[in-house]
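Let me begin by handing over the structure; questions about it come next.
Missing here is one protein chain; the remaining ones are kept as they sit in the complex.
When the chains are written out, they are named A and B in that same order, and each has its own residue count from 1.
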Amino acid sequence: MMLTLLTQALALASVPLASGFDPWEFAPPGVWLIFGIVGLPVYVAFSGWFLGRPRNIKSSVLGSVTFLALVCSLWGGLFALTMLIRLFFF
Amino acid sequence: MSSKEASPEDIVRPMQSTSRWYYAVFAAAGIVALIWLALWGYQLEEGLIVTNLADWGSGGGVTWGVYIGAFIWWVGIAHGGIILSAAVRLFGMKRYQPIARIAELLTIGALSMAGLYIVVHTGRPDRLVTSVIPAYPWSVQTSPLAWDITVITLYFVLTATYLALTLRYDVHRLRDRMPDHLGPVYSIITMGYSEREDEIIERMVWWLALGIIVLAPLLLHGGVIPWLFALLPSMPGWQGAIQGPQFLSIALTSAIAGVIIISLLLRRAYDWDHILTDDMVRGLTLWLGFFGLMFIWLQLQQVITGVYAPAIDAGTVASAKVVNPVYIFAIVSMVLVLAYIFAQAVRESVFTPARSLVAAFLVLAATLSEKVLFVVEGLEYPTFSLYHAIPGHYFPSIVELGSVAGTMALCTLFFLAILKVVPVIELHAVEDHDDHGETEVEA
Partner (left out) sequence: MSTEDTTESTDEPAHPYETEDSFHPMGEEWEGRMREELEETDFDADLGMQMARDAQRLVAGEITEAEFYDEYHDDVEEEFETDARPVFDDIEDAEFEDVDDGSMLKNLADIDLEGDDASRRDVMKKMGAGAAFLGYGAYATVNQGGEDVPQDISGIRPAGPEEREHRWGMVIDLERCDGCLACVTGCVDENGTSTGANWMYVFTYDNEATEQENFLVRPCQHCSNAPCAKVCPVRARHARAEDGIVLTDYETCIGCRYCQVACPYGVNYFQWGEPDVPMDELTHLDKTPEEVRALDEEERNRQLTEANDHVYDDRGKWVDSRPPQGVMGKCTFCPTRQDGHSGEEKFATTACMDACDESGMSAIHFGDMDDPESRPNQYLRRRSENANEKENIKFDADLDFAVNAEEPIDVDDGHYPLAFVERRAGTDPWLAIDSGSAVVSSDQSFDPSENFEESRIDDIGGIPSEETDVLYTDEETDIDLRIVYDDDEFESEAESEDFNVALRLVGAGADDDIADRDVTLDVEDNLVDDQLVAETTLTVDGSTITRPDDIYVLYLLVEETVEGETARRVADTRRVYLSGDRPAVDTPDLPYSDSSLTGALDSVPPVLFTGDEQTVAATIQYPEFEQTHETRLVLLEDGSEDVVAAQEYTFDEQDTTNTPWGGKQSSFKLLENLGTEPNITYLGNEPAPDDEQREGPVAYGQLDSEKWDEWMNIIDERKEHLDYGAAANGRNREGAD
């Protein structure tokens, strides 16, 4: 993935500025959006945890584990609900 | 200003005793919720034909209606949490600290209802997880719905993490006054806790608040949600870069209204006038006015551009919107609320908590109507309007209207349950040694 981005970035560098730019050519919009823009606040928060001051590795890990556990609980709960629906209705 | 002093006793009271009113509200909410669940079961059995939705185009209907409108509305209400938390932690508005956790809990409850609406609105909800997850690496590249799912998940989890972290301090200190039978739950919350971590945790939740204040308003309700609509080239009612700011204004307005309602209801139930003070409610009311004004102003932008010299398709939907009774109701309601808020800003005596409560309910009714109308009218007036069945027709069915009542009941039940488990007001807000107390005058 990174390799692709790098090669594309190099390709971009060789394109004259005045020509048309097709954002889809390098990566689809969703990739830019989710991993670039939407991800930023999340990256910043986690960076702040691990790199900001005052910090404590144990607490940062606790927070991260909590975060992951909650993602799994959310989707796990949703999965359970949908499986129940499948059981009763489909 | 009450002469009573806030104390930790106040905030554990809900967990220690249960009044008749609690049972009554629980029962009522429970019945409404059960009725709706039965209706939903009927829908799962018969299919979405039980709604009044239909195919747009030759079909003569609209394919998204109350379910999606209410989904957007609940996500808007959910923004109350981060607004209040950001106000407290990032901008130092300690005046609102007593209400902050309640607002965050509202976020969790409202986002859960929004997520439930996704399950309700799909034709094959049993496939939601099994179809979405495997396809995600590809769907996230191009599908605004996949982006929506991503950001809602992030908002939910970040908020829940925030709550989990901030509860540690409270639960540790108040544990002896909280119900024994929930011991295991409290143990999990305070796992590995030591008092040295307090300062670190404070800093960590500050970072979280910073992340969420960018994520939620700017990228969720002012981002991926309006983009679900605005990125499509063929529904002129949804077009334009203004949808981002427009949706944000709705979110902020609904969010504050939700917080006002919850705080006034809880205050009444638990005699918390001295904690959730009139002063605080006045402040919230002013903010409601500010966000409401933004909403009206952005509607003005849309109306002007839609009727002055529009393209044919844009003009058709704009002129339909302007004369639609639902739209007129929404705008007039907002104007009435703004009038009240302006009046009480000019003359303090105009303000009463009761009036603010009514204003808040009116705002929620207005924002729900406007959002449902937005969704529906976009589909009623597409660019490709050749079909004689366009504009389509739609009026929500009992099943759909039931879902609005049902989700409100479920959210109520959620709050009733959570009141019994954790303190809904931060300990920091009522501690004597907290030197950012009520005496400081804030915006």
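Here is the rule we go by: a residue touches a chain if its C-beta (ideal position, glycine included) is under 8 Å from a C-beta of that chain, and two chains touch if they have at least 3 such contacts.
Everything quoted here is computed from the prediction, not taken from an experiment.
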- Query: Which one, B:Val12, B:Val25, B:Leu39 or B:Leu53, makes contact with the chain that was left out?
  - Reply: B:Leu53
- Pick from B:Thr142, B:Ser194 or B:Gln301: which residue touches the chain that isn't shown? B:Thr142
- Message: For subunit B, which positions touch the chain that isn't shown here?
- Response: 46-49, 52-61, 63-64, 118, 121-125, 127-128, 131-132, 134-135, 137-139, 141-146, 149, 228, 232-235, 312-313, 379, 382-389, 392-393
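Assume only the chains that are shown with their structure count from here on.
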- Query: Between subunit A and subunit B, what is the gap in Å from one C-alpha centre to the other?
  - Reply: 24
- Query: Which of the residues in subunit A end up touching subunit B in this complex?
  - Reply: 27-31, 33-34, 37-38, 40-42, 44-45, 48-49, 52-56, 58-60, 62-63, 66-67, 70-71, 74-75, 78-79, 81-83, 85-86, 88-90
- In the complex, go through subunit B and note every residue touching subunit A. 41, 44-45, 115, 119, 124-130, 133, 139-143, 146-147, 150-151, 153-154, 156-158, 160-161, 164-165, 191-192, 197, 199-201, 203-204, 206-208, 210-212, 214-215, 219, 223-224
